[in-house]
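Other chains dropped; remaining ones untouched in position.
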């Protein structure tokens, strides 16, 4: 990973000349393009692009980027965002009692697989404190009940804002977020659901998979939207089970899926590889 | 495969001594056991077993098997069936216009992967005639409309009975069978559904998978019961798709899943490896 | 698939401005770009690109394309080729006795998955004649022994040239091609090897996989080069086996891999999605 690069994500109505327009803009300032990937959705008539370039030798100061790019963006009706590799995203992890996804994320973070800051972990239980503090991350317990939900979220918002959080990861956090929460963090909350969505959305998916007698179980990471388990899917994976597996076996096999599927989604998000539209995601190479 | 073997499938309430009882019964007649596999469902308190033995040297004539085994079966409240490798199952394939599963099944049959007779193929369209007749199998066209359904099924029953059919394969047959049909052939009709059930049951699963933005698509083979797409699942498989795949790509990738998933189910059924209970299947090794 | 499109494949030393240069060239003639994908190999300092555009509205006649593109190609030291969707590639299939890959390829071709002409099938045995002729393709038997190899290949060359063949598929053809053959058709002969290369290259891979006790078996499609089983890998796939599987089971499970892995390679080649360099392949999206 180049420590000094910029990544631009663009979506706009599809038409001729978009690649030229963007490539020429970057060439004007002597950009060395490291990666570029684009996608055209023929049905939605949409053009989506990710382009990453080296800032070494790039002659446009990044504080002037928005102003310089504005005319092109306006002309082509682009929605866009630019991210600098020098500014690490700030991530909050929410967890309840199951710690496998948390353990996995923290280890990936320690060894550099996840390029971010983790200023805090929030839980509704005490269980994970020792693990989080071993990783030298502040751990906040905010109990949640049906009576104090609004107050609990207010406290969560305060902590998230204080820490300047860009992304919230629900690492098997067993509480449903309010509509208010979801609206504050659009495409900024990633959840792991322990089934192959849309099968077995909602509660107790492993029990229901067992009852239905499926031969594969899955896990799904997705952006959280106002409709529970209905947000844009980022990644899915499955594993084989047999009639010999009981619910506990499904839970055990499923943990391995959940860890991998959640961590991929987080890494792609942190690497600015994800764009979401029409309740789907594009994963740029 | 031994050309002269017998296979016994048993299910009964679980208790001590069942393996002994069965093994001793077979030992009494000097059986050489080729394969044995059993399963206990702890929750359902059920014992299920498949045992296959060589008929060479077996001292009980198979025409006397039922009488000899009856006391043990009665004592342990067993449901059982015995099959002889010398008697090939007789299979009818139902197909509409999509021929990929049919081509695949017929080729597997020709090279000996599917150990059965195929006395007939029934379709509601003419399209597959040339292919079926190339394989020297009688091809019957029985058009089906909402007005003639009962008459069409009557004609199907006549052909199936005349041919002594044991198993019906719906190889992308695009008609829903009546309750009457399903009742006549319990656990004897295998269907391929082009989704990862229970996701996208019913019509147009590839279109709906595309619309939902899933990252994997699947196929499911199952026994047909009175509830559409709700029967015991036999086999499932998935393959990865991306935002670059449109519905046609899903259809194309899905064909490869359908062929494999359907043929495995058929082979296991023909090899007497399947037992179904509580709307699930056991697949014996 | 657009019936009137052109696809350009390019490889050249990597440097700034290549995407701009190509995009601007196409824009000059009002190209409507349908797909574009590029890859930079940082280690090899190589730039590789595939771009496909609609010929509807493209103002440069394709017979003038080479002349018009030559200055850009020369400036950037490009190796390139352009293909027109209106000109279907002409494919010869070589087969011996195992027909599963042939059956699979012919069916995919009949239903439009493989967009090519198949002017002939060549075999060293009579076995597949009826199948090939059912598909209305000329079938040529050229027996091969260690004594007549050169003469046999001379006859093969004559048939291939007469038919104007662009691609040769070795669909479990059990003869090793001479160096002369391989040199005549560089990156134009695709083979299927029934192992997960580089494991078990050479003879009897399923037997050796069984003897080694591996838990997964594989298949590999690759371009044929002068070193047997050492050419650029195009696609690989594996499937799980267990201690219960004997060599025949491996052969049976392997067939399903071989069919899928070979057909993907062929489709990508026909769609101009493959570029090979440094004995590797790039598979463009």
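Going in written order, the chains are labelled A, B and C, and every chain counts its residues from 1.
One rule holds in what follows: contacts are C-beta pairs under 8 Å (C-beta built on N, C-alpha and C of every residue); 3 or more make two chains touch, one makes a residue touch a chain.
No experiment lies behind these values; they were computed from the predicted model shown.
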Where 3 copies are displayed, count of copies in the complete assembly: 4
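Here is the rule we go by: only the chains that are shown with their structure count from here on.
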Contact graph of the chains (line, ring, star, complete, other): complete
Cα superposition of subunit A on its sequence copy subunit B - rotation in ° rounded to nearest 5: 180
Chain centre separation in whole Å, for subunit C relative to subunit B (CA means): 36
Subunit A and subunit B, separation of their C-alpha mean positions in angstrom: 42
In the complex with subunit A, residue positions of subunit B that touch it: 39, 41-43, 196-200, 212-216, 218, 232-238, 242-244, 246, 278-283
Residue ranges of subunit A in contact with subunit C within the complex: 16-17, 19-20, 23-24, 26-27, 30-38, 40, 240, 285
Touching residues on subunit C, where the partner in the complex is subunit B: 99-100, 103, 107, 111, 113, 134, 244, 252, 256, 260, 285
